[in-house]
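This is the structure, below, for whatever I ask next.
One protein chain is absent from this view; the other protein chains keep their places.
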Amino acid sequence: MTTDVTSESAAVGGPASDDADLVLQTWDVTLRFGGLTSLDHVNLQMRRGEILAVIGPNGAGKTSLFNSLTGAYTPQEGKIVFRPKDGGEKSLLGSKPHIVNRLGLARTFQNIRLFSALTALENVKIAAETRLKAGPVSIMLGLPNARKAERLSDERAHRLLKFVGLEDKLNEIAGSLSYGDQRSLEIARALATDPQVLLLDEPAAGTNPTEKLELEQLIRRINTELGVSVLLIEHDMRLVMSVADRVMVLNFGKKIAEGTPSEVQQHPAVIEAYLGSSAEDAAAVQEVIAEHEHESASDTEDGQ
Amino acid sequence: MSLQEFWDYLVLGLMLGSLYAVIAIGYTLVYGVLQLINFAHSEVFMVGAYGSLIVLTLVDPGANPSMLASIGFVALAMAGSALFGGVTAYGLEKVAYRPLRRRGAPRLIFLITAIGASFFLYNLAGKLFGRDPSTLPEMYKNENVFTIFGAGVNITQLLQFATAVVMMIALDLLVNRTKLGKGIRAVAQDAEVASLMGVDIDKVISRTFIIGGVLGGVAGFLFANLNQVSYTMGFIPGITAFAAAVVGGIGNIRGAMLGGVLIGIVETMTVPLLGDEWRSVSAMVVLILVLMFRPMGILGERVGRAA
Partner (left out) sequence: MSAVETSQNLTPSQAAKLRRTAWYRQPRFSRLWAMVALGVLLALVTGEQGNTRDIFYSLETTFTGGGLWVCLALTVGVWVLREFAGDGLKGLAEKAKPGTVAPLAAVRGRFQADKRLRWGLIVLALVLALAIPSMVERYWQTVLVDQIAIFVLLAIGLNVVIGWAGLLDLGFFAFFAVGAYSTAFWTGRLPIEPPVVLNPFWVIPIAVVTCLLTGLLLGAPTLRLRGDYLAIVTLGFHEIIYLVAKNADGVTGGPQGARMIPDFSIDFAGISYKWSIDPLPYWYLLVFFIVIVIILFSRLEHSRVGRAWTAIREDEIAAAANGVDTVRFKLMAFAIGASTSGVAGVVFTSKYGYINPEVFPLLQSILVLAYVIFGGMGSIPGVLIGAAALVWLPEALKDYVDPSDRYMYLGALLVIMMIYRPQGIWPSRRRQRELKLAEQGIGDADAMSEPAGGKF
């Protein structure tokens, strides 16, 4: 499934000196569904330890990009390379989702996908346990290594639930948690697999302003305290602008801009993409963004 | 195997395959609109055969009917099987599946319900009509009508093949040309959107079951005409036809036809090569092989997109 592509990447790759810094890199990733091109020659460079946000209007191909990175989709063209901390390069193109996860990329889903009938603790333990090696035979016989594995996963799950602030909801059924708590739980579950890169798919969708603030802090803490690089898809511009180190903009499956948040905000192509016309007035864009924020904030307030 | 044998068995296989194709369409149609294997479809087939037996017993063709009378008896028997098949399929949907659908039950529950319904129906038929197999009364004098590649084709075979082909053409037209067909395709593509667009999903599903039931019922009659009527007759043709639907790409009507013919030919060809007792095994082996290399079947899935 996963092959070493060092020899080939040199031929295709960008500037060689930067490569070691890049934890995740794609070249010309193209994904088609029938006649529809969902991703069109997307080049992504993600530095180790950064928070990179991917923004773009609905249908721009953000989630398709996530799915291609995590092995849910296999793009027809291009290369996807992941560079683990301990050196080497792994091609992710067409790898099975669980293999991608084991390499060190964990994800959350846009429409939260928890194991709803299990408790919060069990949800996280399932993820933590994929790193442990206790086979069915040793479990059935109750061998010491099985007990140790159980204890380890339990400790890890407790620690992570504490990290996201769910330590007093360990034994609650995941499906009955509040929306914000479900988000945190999903993040804790993803973290339990000990990832190097965490992919968050619209974590702020449907959260209220307080939860949004907490989320912002959580993403920062994941980045700084755990040293995990974060790839973030988000609609909420304020969150993106405050938390992201760099922003990449997709529209109609193409990368149209990349840079620091303030650079991207000024970029004419971005303005066009969001407005659908070539207005040059940056102030107008700011207004639209502000409006959008206001709307989504009040939407969620109504919803709560 | 001599060349002549080959042609003989090929023609036989094609006949059998056309029958499997008709039954397979019943599975595929329901799968298209509900994403559910209607395991009880084999019982619809069986009830259809009993429908023709009941009608024929009532009208009693007697010995040596005239040609016109023969045509009348065949038509009556066919109508009887269509009616019984359609009603059974309709009843199944209404009693067993609709409550589950309303509740949004998981698929496993649907499958088990279908198995339960199948169990109930065939044992009920065994109870009502006796558990020994019986034969349909003779409606016409069966003789060879023509030969193709040296293989003789008799009236029963011709009737079977022609009816199957006519029904398939009619169904293809129905699905692609009529308003109901459009509804079926819409529900198969996306039931939720279809309902937002004003398609009455309950009605479409109900009618899909009836169409599948009519096809299955008539297939039951054709099968019984060639073999026998018995309460367990649905099982083997049922799973074979289901295998055919999967081989062709379940949810895809033309796939079901292709799969049916393919399985029919493979099964029949097994007889001279390995012996009659291995024919079901060969169908299952084909199923497993096709699924291993083309998990979505030969023509891929879905009624809406590919039909």
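As written, the chains take the letters A and B, and residue 1 is the first residue of each chain.
Rule of thumb we're sticking to: contacts are C-beta pairs under 8 Å (C-beta built on N, C-alpha and C of every residue); 3 or more make two chains touch, one makes a residue touch a chain.
In this text the structure is predicted, and so the values were computed from the model without any measurement.
Colleague: Can you say which of A:L24, A:L65, A:L93 or A:L114 touches the chain missing from this structure?
Modeller: Spelled out, the listed residue whose C-beta touches the missing chain is A:L114.
Colleague: Just name the one of A:T26, A:Q45, A:N67 or A:S184 that touches the chain not displayed here.
Modeller: Of the listed residues, the one touching the omitted chain is A:N67.
Colleague: Could you tell me which of A:A53, A:L93, A:A127 or A:V270 touches the chain that is not displayed?
Modeller: A:A127
Colleague: Among A:A60, A:V81 or A:A149, which one is in touch with the chain left out?
Modeller: Of these options, the touching residue for the absent chain is A:A149.
Colleague: Which of B:I115, B:L173, B:V193 or B:L273 sits in contact with the chain that's absent?
Modeller: Among B:I115, B:L173, B:V193 or B:L273, only B:I115 touches the chain that is not shown.
Colleague: What does the interface between chain B and the hidden chain look like in terms of residue numbers?
Modeller: With respect to the unshown chain, the touching residues of chain B are 36-37, 39, 53-54, 57, 95-96, 99-100, 103-109, 111-113, 115-121, 123-124, 126-134, 235, 239, 242-243, 246, 275, 277-278, 280-281, 283-285, 287-288, 291-292, 295.
Colleague: Name every residue on chain A in touch with the hidden partner chain.
Modeller: For chain A, the residues touching the absent chain are 63, 67, 70-72, 96-98, 101-102, 106-107, 109, 113-118, 122, 125-127, 129-132, 134, 136, 139-142, 146, 149-150, 153, 173, 175, 189-190, 192-193.
Throughout what follows, only the chains that are shown with their structure count from here on.
Colleague: Could you tell me the distance, in whole angstrom, between the mean C-alpha positions of chain A and chain B?
Modeller: Each chain reduced to its C-alpha mean, chain A and chain B end up 48 Å apart.
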